[in-house]
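Every protein chain except one is present and positioned as in the full complex.
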């Protein structure tokens, strides 16, 4: 019944390996079917090379399992908070990809130093605050979602489809599971290049704003002219 | 009719993947047939693994499509300006390759620290200025070409067949599409090694000029003696 | 008679190559059968691609060869000291993996900067002291084991299943040979990301302790809820 969604989410999880975004089982992709009000997500701790489409778990938006015999990803609650808060997204990827995680661990946003960044993210990649001790105790994964939503107060999640969670790793999203994986990949490349910039020229400033907007507009919005249509 | 040129440009685009110079669709190679006064270039946004020789677009030197049903690369105007200004080049590669882009984003030329660099580029890799706001608004891609040409005022483009565009990425060129890809690869390696030099010895100076000229001359010009003629 | 143990240790040694943890023959994995009181270890200097399960050496806990016609790894005495001192471990991996070794050579522990680290190691990765000259002369490999045990005085080896040996490289362990290889891989990733953190933000402090404990507890101990039980 949910086989197309499962197939899509399964494929997107395998793309994490293809793009070298994960070590062992450190990452997961989910997708949502907003009409049927269900999400599909990777089961917890299953190696990607053994993962089968039928093992993808289907849950309702309250986190109740609809289909699937395995335990869903331990990060499921975070995904649910994001789907419930960011109404326009339909796929989420969580990774500990190396360079993005360096910035998350360093407590530093990723500044927008160039057009590769601006082509996909309309500004610096935001960083959440650390969770408070009581939030960790109460519901670690749910509050991880909440501090992301809190950080995007005033921002459009589709303009900047990624975030760094302080001391942890990265979440990226998009209009489909596949797009969320691509945004994770782009985030990783942008992070690596930003680290290089900081080493070559520690005083470097952000890309001028009019170039940032031009590049973002080439690929997004009503006047986009990159790609075929 | 243009099948040989298309084949050549198609192959050169695939070499971007072989040499790990591109992520997703972030790069394009073009070639020119100066006798027939046409260029061939990658279509916009098509993944390399799906690209077919027949999809390569043929345009005249004013940018009018001569053959091809897809939209050409969004960077086509930049390529055209370069072909019209640099009369001796016959292939151009644009990438956001990681280390070259770090320098472009850091606002730093790539100094000539060694003979690997000097074997292929007769001096530091130049950096353009940023585009002005009115240039971005008027015609972003055309002015990207113009600031490259402006930067090469007084330089021979075949002596230093690459440039860094501030805040953006790299263009390299050569006497054929293949040679422009090779120069992109060399640029990337030279950039990575230059970053290493700056970390090991931040005060390091350029290679002595007489060694630079010797190495460049071993591979280029009337007294070259590298390779099988 | 020991064919299952040999097979397991053989496979774990090959995983060193799969995970890019070794160059040439610079690494070895061993396993222990605590009931029969024997260990199995890689022979010295044999390339992984030529290694056969039957070549794995079986020794008793005093280091006497029980089965096998080749010389065991030159690091065998270190493995023996660890098995004799850390009663709960059943596999050990020794590597010179690049980033872990950078820290060992730099004389720096690997601070716990993030949850990737905390998921697997309950605190900073400890660093041994240098061996004294008389220890080197008397029995280099045995004393390498002894300074590791000395460093873990007051620590639970299964809480932090890895160590850096000053000026040398890394040892990791676990409840099986396979787990010790995985811990070596995780150590390497954690080391690489820690270096990045130090470059981005040299003043960065450790992850707050309550987050460290939460993450470690998600994957270990009585309340673990990661994976399929």
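Letters are used for the chains, namely A, B and C, taken in the order the chains are written, and counting of residues starts over at 1 for each.
Just so it is clear, contacts are C-beta pairs under 8 Å (C-beta built on N, C-alpha and C of every residue); 3 or more make two chains touch, one makes a residue touch a chain.
Given the structure is predicted, the values throughout are model-derived calculations rather than measurements.
A.B. asks: Which of the visible chains would the unseen chain be in contact with across the whole complex?
C.D. replies: So, taking every chain into account, the missing one touches B, C.
A.B. asks: Would you indicate which residue among B:3, B:139, B:156 or B:201 is in contact with the undisplayed chain?
C.D. replies: B:201
A.B. asks: Would you write out the residues of chain C that touch the absent chain, in ascending order?
C.D. replies: Touch with the absent chain occurs at residues 23-26, 43-46, 70-71, 74, 96, 98-99, 101-108, 130-131, 133, 136-137, 140, 167-169, 195, 198-199.
A.B. asks: If the missing chain were put back, which residues of chain B would it touch?
C.D. replies: Residues of chain B in touch with the missing chain: 113-116, 182, 185-186, 189, 192-194, 196-197, 199-201, 204, 207-208, 210-211, 214, 218, 225-228.
Basically, only the chains that are shown with their structure count from here on.
A.B. asks: Are the interface residues of chain A and chain C largely the same numbers on each copy, more than half shared, or largely different?
C.D. replies: Under half of the interface numbering overlaps between copies: different.
A.B. asks: Between chain B and chain C, what's the gap in Å when you average each chain's C-alpha atoms?
C.D. replies: Taking the average C-alpha coordinate of chain B and of chain C, the gap between them is 46 Å.
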